[in-house]
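Omission of a single protein chain aside, the complex is shown with its protein chains in their original locations.
Order of writing sets the chain letters: A, B and C. Residues in each chain are counted from 1.
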Amino acid sequence: MRYLPLTADDRQQMLGVIGAKSIDDLFVDVPEAARIDHAFDLPPHQGELEVERALSAMAAKNVSAGTVPFFVGAGAYKHHVPATVDHLIQRSEFLTSYTPYQPEISQGTLQYLFEFQTQVALLTGMEVANASMYDGSTACSEAVQMAHRVTRRTKAVLSGNLHPHYRAVIETNSRFAGDAVVALEANVTGTEDLAAQIDGETSCVVVQYPDFFGNIQDLSAIAAAAHEQGALLIVAIPEIVSMGALRAPGEMGADIVVAEGQSIGNPLNFGGPYVGLFATRQKYVRQMPGRLAGETVDVDGRRGYVLTLSTREQHIRREKATSNICTNSGLCCLAFTIHLSLLGEQGFTRLAALNHESACKLAGDLEQVAGVDVLTQAFFNEFTIRTPKPAVEVIDALAEKGVLGGVPASRLMPGNEAVRDLIIVAATEVNTDADRAAYKAALAEVLS
Amino acid sequence: MRYLPLTADDRQQMLGVIGAKSIDDLFVDVPEAARIDHAFDLPPHQGELEVERALSAMAAKNVSAGTVPFFVGAGAYKHHVPATVDHLIQRSEFLTSYTPYQPEISQGTLQYLFEFQTQVALLTGMEVANASMYDGSTACSEAVQMAHRVTRRTKAVLSGNLHPHYRAVIETNSRFAGDAVVALEANVTGTEDLAAQIDGETSCVVVQYPDFFGNIQDLSAIAAAAHEQGALLIVAIPEIVSMGALRAPGEMGADIVVAEGQSIGNPLNFGGPYVGLFATRQKYVRQMPGRLAGETVDVDGRRGYVLTLSTREQHIRREKATSNICTNSGLCCLAFTIHLSLLGEQGFTRLAALNHESACKLAGDLEQVAGVDVLTQAFFNEFTIRTPKPAVEVIDALAEKGVLGGVPASRLMPGNEAVRDLIIVAATEVNTDADRAAYKAALAEVLS
Amino acid sequence: YEEALIFERGRDGACGVDLPEPEGVTPRLNGMARKGAIGLPGLSEPEVMRHFVRLSQKNYSIDAGFYPLGSCTMKHNPRLNEKMARLPGFADVHPLQPQSTVPGALELMSELGRWLMELTGMPAVAMSPKAGAHGELCGLMAIRAALEARGEADTRTRVLVPESAHGTNPATAAACGFSVDAIPATEDGRVDLAAFEAKLGEDVAGIMLTNPNTCGLFERDIRKIADAVHDAGGYFYCDGANFNAIVGRVKPGDLGVDAMHINLHKTFSTPHGGGGPGAGPVVLSDALAPFAPLPYVVKEGDKLRLIEDEAASDADPFGRMVAFHGQMGMFVRALSYMMSHGSDGLRQVAEDAVLNANYVLASLKDVMSASFEGPCMHEALFDDRFLKGTGVETLDFAKAMIDEGYHPMTVYFPLVVHGAMLIEPTETESKSTLDVFIGCMRELTRAAKAGETERFTNAPELTPRRRLDETAAARKPILRWTPPAPAQAAE
Partner (left out) sequence: YEEALIFERGRDGACGVDLPEPEGVTPRLNGMARKGAIGLPGLSEPEVMRHFVRLSQKNYSIDAGFYPLGSCTMKHNPRLNEKMARLPGFADVHPLQPQSTVPGALELMSELGRWLMELTGMPAVAMSPKAGAHGELCGLMAIRAALEARGEADTRTRVLVPESAHGTNPATAAACGFSVDAIPATEDGRVDLAAFEAKLGEDVAGIMLTNPNTCGLFERDIRKIADAVHDAGGYFYCDGANFNAIVGRVKPGDLGVDAMHINLHKTFSTPHGGGGPGAGPVVLSDALAPFAPLPYVVKEGDKLRLIEDEAASDADPFGRMVAFHGQMGMFVRALSYMMSHGSDGLRQVAEDAVLNANYVLASLKDVMSASFEGPCMHEALFDDRFLKGTGVETLDFAKAMIDEGYHPMTVYFPLVVHGAMLIEPTETESKSTLDVFIGCMRELTRAAKAGETERFTNAPELTPRRRLDETAAARKPILRWTPPAPAQAAE
């Protein structure tokens, strides 16, 4: 048992010190009926080699993104992560440290959280950001709860083009919290009339940017409409790389911006762990969920960082906390912070430009396939196409040919006949000309 | 240029401080004719993604040991290395530190070298060991040179069953140093009469243990014969795992023991980097090549470690040094030390037992294949078989079938007709029953 | 040395990546292109590397030292698990790829679920919660959904939570729309059964109980509590944060539990990572299983299928908690850890964790004040009675430990004793580490009693920073770097 340092001798000696005859003496408080003495229906311990073989065999059954022409997005994106990132986050001092409640021996974590918060604020164009949430979807739901606290109202209005999973998370949380949700129908061209839904009861309007189908819209008008009714504008960004090319929501009047940070520094991981970004205006900071690192000084007057405003948090405020979140996405923030530090202004904006260009090229290619329409006019690195066959069939047929061609909208909006033939297609800097050509050719075959 | 921190602005400012107009001013001492102004016939800089793609494509063309039934040895062995080892050696403080010439800020390196030296001495049954050589073959050659210094003689006698590459390295070095080498013919059953070659001119006898064909022999007699003539016994161990099962050369009278340490902690790496182990008796320590870490105290009296006896080394003694070695295999020693620390007495001896068992089972299987003879009677994890066809053909045919079945002896002893049909086969703890069955079946097919 | 912020180090023109020049196709951004600069600093790769390596060197970590941090289970994090989680077949797989391209990923989820169900003796598991607190929310939502199905959601709105509970318990209950009612503890550190029973009633949705509890004690009356809450029409939520103490020896399912989250980053060793990510799968009883949230994996013949929407579900899922399928990266690590230990090893985990804690308790109770008689489970609780009159507070004592090379134990929690000090050694510490630690604690205790107060009140002194002004930080929060004013910048 390679992880267990105690030897049989050690155990005997220790029992002696304790004054116990056997280990069973230490479990006397467990009701006798609940003490398990038999083996579980599970295999015994195994060496590294055996575990590695078994897990590698499972992993090998999956088609990994890096091995095929890959265009799947809809909330998680395949990007290249520099080797430095994964190396650094594996350093013992980051990987195996605890939450920085003891700031004297956690300045490393605290400082990168402070840097992370600054980066998030800059990207979103907001004043402050927290030290992360679980992911974009939970961050979005927390934003709705926060808007309710700020406005003392309980109705959220959701764009029909908010990621269906984000919507589902908000609806689930709201239902149990007893809050109201009004959600519009999906609208592939992004022409819904959201402003009409806002009234004096509305605490917030939630829009996605770029939206679920890839559309980019100016948010100023909806911000104004929300503010007019005393509601907040919440903007959800599933692809944070877009901020290297697009106007920041903060410039357009957003009150809370949440985002999925996976694209920077974090692998796809079949959906998790990811990192939720959460930014808002300074004036709402005490209603924010999540941890915050703040600057201060030590007794010698030297600049340092601590967790601060923790009177918002569950370990202090218990049932009155702004959120129940405790463990967040520390190491994923670190990956984000390192990757973004490597990119810098120049790298990040160029990365965004390359993503956009990759998508523009792909759209141009797919438009040429007979029967395919590109429905999204303005987009960043993701757009929607309509195919003459049900999207699920097309995507499955493409997968058979070794091309992962996107996400059928119907997978996320089951039962919505209007989206049956729509595929959401993402392209990033990792896609080559050969990838695009392979997609185009495979799609033409599938549709022929 | 991601690795270069200077910006164009920086460069201008710095030139100003220096008082140079352009960078060319700093290269004035280069003869004009030798200044290159044109581009080289090489591609321009590339991003990580592009480099990774190109190198991954090359790597993918090779059949890696972990993906097939694998029985190749003859001086390098496929073992499982715990994940902890590779993690630890990548820590910045180990990976990117310099040779520990400044002991105050190198105690980490110095202490593990001291631990490494102790481990090597224990495994080989010798009194002292150095802080590594390049690999087993160069260590063996250095041992011969050291024996010449100790005995003030210049003739080495080599067993015919010394690894042919080790022999070649010794012969090459000896030829240029003007020393004599007597080498016997290879003898697959290990029954050469080496003692007969030793005379009053002989500085050392070099034997391999287990020998090139896998034979295990008691070295006491040859040690006695060497000592009787005032010569030293040098023992070379290409598979250090064998020391978990076999009597140590130190117990049988060896004067210098060298070994290839790759098997513990280090991947196959297509032949390098590896780590040469070098151990000897205390009395010969000042004639040893290579670095040595030694225990001492600091000005506060605390135990610490330094590089010591460096008056043997080239940076102090220049042409009178015991070796020209400078850079050694630091990080590979570290991998060795960590892996062996994880194994400990119990793990290391069990690993050896599993290796032996794997080889015994394989020998039993292959013996059943029609026409195949197992020639080695006593062996550790490697033995020699005779096939009814030339070994090269058999091995190539096996490779076609996806089995890497060993090394044709003729690859290392070209032109020696006696070994034409011999295959040296290694089995380790990584081989499964399925691997062995696959080998047996493929061999039967190839020979049918 | 000091390490400036990246924003103070960067400059225009430096960049830590090389990306090809865009070719310049006509953009399709429809006038929404960003205009001004973002304000990100430019640094080369070597600078970024050194910055973060140096930051890391200001951190304490389990790999470098002992964390006797009660309730947090800071155990060894095997690197095999890191390696496995990075296999491209797990790490480089998209959650929305066709299911036909990810059978191994579904197998992994299913297999981990099987281990969790077998170890807890529970018939169902919800995999998607992203951390312990999120798992609590999942459990309470399932309870609320079950109450809804019974038509009692509007009447059963009160959740009983012991005083000693983690803060997440009441916070979660509140987030799920429940009111919280605190149950007092008895003298012996356990739920006051009489007080508890008195609080039961038709408005009680259930109880949230940590077991072993946060005093490190097993709730002896757990079956009675479970039966009572069930008899009263409520459900039993068990906070599984302390599962490490009983894994392989006790099945929570045998104790009448209806829902329990499992912190994969505690019991199953996925790294804490300076605060996350964790993962909080929730096991569920038959009563709650039908309400498990989307998505979940089902077996259809010899194939696995991920059920992602209600229409495809045979059950009655209460909704969805996250965008995708949960913390796959953590699942791989946890399963790797479980398979490495096996059935026998996991039992040994609990035994050694409990043995280590009792060893610490037995070795310190003559000089420090143990809050309760032993045996304890996986953690030993002390309070500050032994510091009375020394001028040393629990916090000072904790900070003095830092100078001795330790992370402090958990302090001021649980709230049920004064100046609490909660020590959890875990099973991955050796006897020799504990012996040195015990020696150190005895020496500090001696020093405190001997009046060497400054050793405590000035501590820590050997750290990158000494005590930080948290009050100032909170009074006027500085939560991000801001560029120096232009005047200064122009200097």
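Criterion: a contact is a pair of C-beta atoms (placed from the backbone, for glycine too) under 8 Å apart; a residue touches a chain by one contact, two chains touch by 3 or more.
Just so it is clear, the structure is predicted and the values come from calculations on it, not from any experiment.
The shown chains contacted by the absent chain are A, B, C, with contact judged over the whole complex.
Considering the full assembly, B:Leu343 is the residue among B:Cys204, B:Leu343 or B:Val446 that touches the omitted chain. When the omitted chain is restored, the residue from B:Arg2, B:Lys155 or B:Arg420 that touches it is B:Arg2. The chain not shown here touches subunit C at positions 1, 9, 14, 18, 44-47, 49-50, 53-54, 57, 61, 63-65, 75-76, 78-79, 340, 405, 428-430, 432. Those residues of subunit A that touch the chain absent from the view are 1-5, 7-9, 45-48, 50, 82-84, 86-87, 92.
Here is the rule we go by: only the chains that are shown with their structure count from here on.
Looking at contacts between chains, the pair that accounts for the most C-beta pairs is A-C.
The mean-CA centres of subunit A and subunit B are about 47 angstrom from one another, to the nearest whole unit.
If you average the Cα atoms of subunit A and of subunit C, the two centres end up 19 Å apart. Averaged C-alpha coordinates give centres for subunit B and subunit C that are 46 Å from one another. With touch defined as above, residues shared between interfaces to two or more other chains in subunit B number as follows: 2, 48, 82-83, 87, 92.
Among all residues of subunit C, those that touch two or more other chains are 12-17, 19-20, 42-43, 45, 49, 53, 78, 80, 82-83.
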